[in-house]
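To keep things clear, I will list the structure first and then write my remarks on it.
One protein chain is absent from this view; the other protein chains keep their places.
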Amino acid sequence: MSPGHPTDSSVSAAAPRETFVLNVGPQHPATHGVLRLKLTMDGEYVLHAEPVIGYAHRMHEKMGENRTYVQFLPNPSRIDYLSAMHYMHAYVCVVERALGIEVPPRAEYIRVITSELNRIASHLVWFGAFLLDLGAFTPLLYAFDDREKILDLLEAVTGSRLTYCYYRFGGLCNDVDEQFIEGTRAFVKHMRGRLGMYHKLVTENLILRKRLEGIGVISAELCRKYGATGPVLRGSGVPCDVRKLEPYSVYPEFEFDVPHFAEGDCMARYKVRMEEIAQSLRIIEQAIAKLPPGPVMAEKVPRVIKPPPGDYYFAVEAARGRFAIRLVSDGTEVPYRLKLRTPSFSNLALFGEAARGLLMQDALALLGSLDLVIPDVDR
Amino acid sequence: MAEQQAKWLSCAEGGAGSEPGSLVRFARLEQLLDWGRANSLWPLTLGLACCAIEMMAAGAARFDLARFGAEVFRPSPRQADVMIVAGTVNWKMAGPIKTLYDQMLEPKWVIAFGNCAISGGPFVFPGQYAVVEGVDKLFPVDVHVPGCPPRPEALIEGILELEQKITGTRRWPRVKTA
Partner (left out) sequence: MNELIEQLKSAYAVLVVPARADTQAAAVPAVVQPTDPERRGCHLEVTVTPAVVVDAAQVANRFGFAIDTITGIDWPEAGQMEVVYDFFHPQHRLHLVVRTRVPRDAPALPTIQDVFPGANWHERETHDFFGIKFIGHPDLTPLLLPEDADYHPLRKDFTNVSRSSN
């Protein structure tokens, strides 16, 4: 922080000052989509920040009440298109929970492998776009290059590059082949080397450190009050990860750490995500080594999905944090209510408080470090 | 490419393709300008939803939209030639997006990228309350690129299609399907 940086109290005490309202978005390169910010500025300092959302509202919750369980399958991957696998995972798991379906172990292992590959792909997009925000163009090209390798692997088994619809109630739509296994093994090896390169190229860069260290500090208490999760919460020193805390799927069978850093600044969130890529590689490696043979689809899946009446809840750890679905069933083929709890919504909610008193460019660094996907905020 | 240049050169020399008899020949200048425009289409950064990621991928290392001169994504509509509507437009966004279109300088083109921009895509059902069912309800669209989301190659094909619309000739031979 620069020496002239005003604290909250000095900003409000120094009156009368002329302030102005700066509108950012809904079409602005730094907002990663159609987010709009109303910033009340005192010169270069943000006095008050108000995100305006809803520019990408796509009625996913309404659609949930309009179609059968199977017809809703393509939707979750379009809520947060960067971590499509995790959202699919939550959706199929909540329906499996309601129906009481046991999923074969091979299917769960493949779910974990594909989910973790997707997590790496998502973090790579964030890495490229975040550094683009900060003025570095080159890392984007490297990150997208590596991401394409993941997309090739996933495309071969799922058929799509981005909005996967691969999981089914009770398993998967098709098994992976030897080529996928070999390719994933090779990718893990390749990515380990690239991570080292990223750290050399970016993490140790002095300009980057000056832009991130000590900037946009978010306390663990602020995260709790706003329900922020994922790398934002872990960047504030809380090792909270749904995969460890409320284990689902076969995650308890793998050894991995939950990276967390106590600083709470943009750099901490950066380090959490970079470290998470390494941890995901660890999980993938173990999952491939342990991958059991067998079917990938449960045998007793009813043809017509009619969960018994009741209220079911399922949370997963998506790339941006805790994603949860609350499903209210009335025993028919159509969900009665499908509530989607998305991580970006809660993570963005604290922006107004966290951005107060920051310089404009630091506020945008903070915004980038939250890793927002706007349709995920708006649903 | 060479063929197109030869055609343009023959045009400039009053050869085949130019109208004879007039001293003032705007058509040639137009052709020259169109040739320039087609080869350096500057798209507006308008990532709305899922399709925006594929648009980014098209601009990044592997697909390299720069080969076709269309990689200069401009954040300001006043510097952009082509608006790639990549994603779902809802009624809350319809106003701002129309303003953006109006702010773009002529000549301007629009590519509706993905099913949502074309027709509302998967988000159309009886009683839907949010989504604009196709951006052609807001302003004219030149090229439609279908897909959910379309692949980056599809965006490149859309750009080539738009080039053809501007110049009348195709830069790249069309891939023959078996």
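A and B label the chains in the order they appear, each numbered from 1.
Following the convention adopted for this analysis, contacts are C-beta pairs under 8 Å (C-beta built on N, C-alpha and C of every residue); 3 or more make two chains touch, one makes a residue touch a chain.
Given the structure is predicted, the values throughout are model-derived calculations rather than measurements.
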Residue among A:V95, A:V176, A:V238 or A:A268 touching the omitted chain: A:V238
Among A:H28, A:R67, A:R97 or A:R209, the residue in touch with the chain that has been omitted: A:R97
For chain B, the residues touching the chain missing from this view: 91-92, 94, 126-127, 129-130, 137
Absent chain, residues of chain A that touch it: 53-54, 57, 59, 61-62, 65, 94, 97, 100, 220, 223-229, 233, 238, 240, 245-246, 310-315, 322, 324, 326, 328, 336-337, 339, 341, 345-346, 349-350, 353, 378-379
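Keep this in mind: only the chains that are shown with their structure count from here on.
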Euclidean distance of C-alpha centroids - chain A vs chain B, Å: 31
Of all residues in chain B, those that touch chain A in their complex: 45-50, 52-54, 56-57, 60-62, 75, 77, 87-88, 90, 92-93, 96-97, 100, 122-123, 125, 127-131, 148-149, 151
Interfacial residue positions of chain A with respect to chain B in the complex: 26-29, 32-34, 54-59, 62-63, 66-67, 74-75, 78, 81-82, 125, 128-129, 140-142, 144-145, 147-148, 161-163, 374-375
